[in-house]
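Showing subunit A:
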Amino acid sequence: MALLEIILVIFLVFSALMAVRFDEELISIIFLSIFSLVLTALYLLHKAADVALAEAVIGAGLNTAIFMSAISQIRHGDSD
Partner candidate 1 sequence: MNKLMKKTLSSVVLLGAAAALYQNFALMPNYQGLNEGLSNYIIKSGLTDTGSLNLITAVLYDYRAFDSLGESTVIFGAVSGIVLILSRKMLPVSSKGLSFIVKRTLGIMIPFIALFGLYIMTHGHLTPGGGFQGGVILAAISIIFSIVYGSAFDYRRYSPQTKTVLETGGAMIFLGLGLAGILLEGAFLKNLGFLTVETGTLISAGSIPYINIGVGFKVGAGLAIIFYSMIQKTFEEDF
Partner candidate 2 sequence: MSWMNIELILLIALPAVIAVLMAFSSPFKQRTRNILAVTGAGIELYLVFSLFFFNFESVKNSNFFLQYTIAYSDTPFVINFAMDNLSLLFSLIVTGVIFLIVIFSTQYIREQESRYFTLFFLVLASIQGSILTADLFTLYLFIEAITIFTTPLISFKKTEETTRASMQYLFYGITGGVFFFISIILIYFNLGTLKMAAAAQSFALISTPMQLTIIIFFLLALIIKLGIFPIHFWLPRAHSACPAPISALLSGVLLKVYLYIFMRLFWTMIAFDFLVELHLSAFVLDLALVSSLIGHVFALQADELKKMLAYSSIGHIGMILAVLMLNTEAAFYGGLMHIFAHMLMKSGLFLSSGYLLRTTISHHIDALKGIGHKNRLLFIAFIIICLGIIGMPPLFGFVSKWFVLLAFLEAHHYFGAFVVGAGSIIALIYYLRYISQAYETAKIESKTLREEILSLKYFLKSSNIMKNVIYTFTLLIIFFGLGYKFFEMPINTAIFELLNPQKYIELVLGG
């Protein structure tokens, strides 16, 4: 139990770090989605089932779709 939580937390921080670090938006968004998914698992471990469901549906599902639809419409300038 405790070990699982530690692994998940490390993974959480890792995915957040990657989401911030990568310059390409697509990778960042995928890492953000993973971040939400890990967060969902952590919420479940902390016995917050409602919040876990909301985070899974909104954070990992809807937010990702909205982010994707946003970056698909963005034109990049000459250089990035």
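Candidate entries met the following condition: all candidates are chains of the complex that A comes from, given by their letters.
Convention: contacts are C-beta pairs under 8 Å (C-beta built on N, C-alpha and C of every residue); 3 or more make two chains touch, one makes a residue touch a chain; residues count from 1.
Keep in mind it's a predicted model, so treat the numbers as computed, not measured.
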| item | value |
| --- | --- |
| In-complex contact of subunit A, chosen from 1 or 2 | 1 |
| Contacting residues of subunit A [partner candidate 1, same complex] | 49-50, 52-54, 57-58, 61-62, 65-66, 69-70, 72-73 |
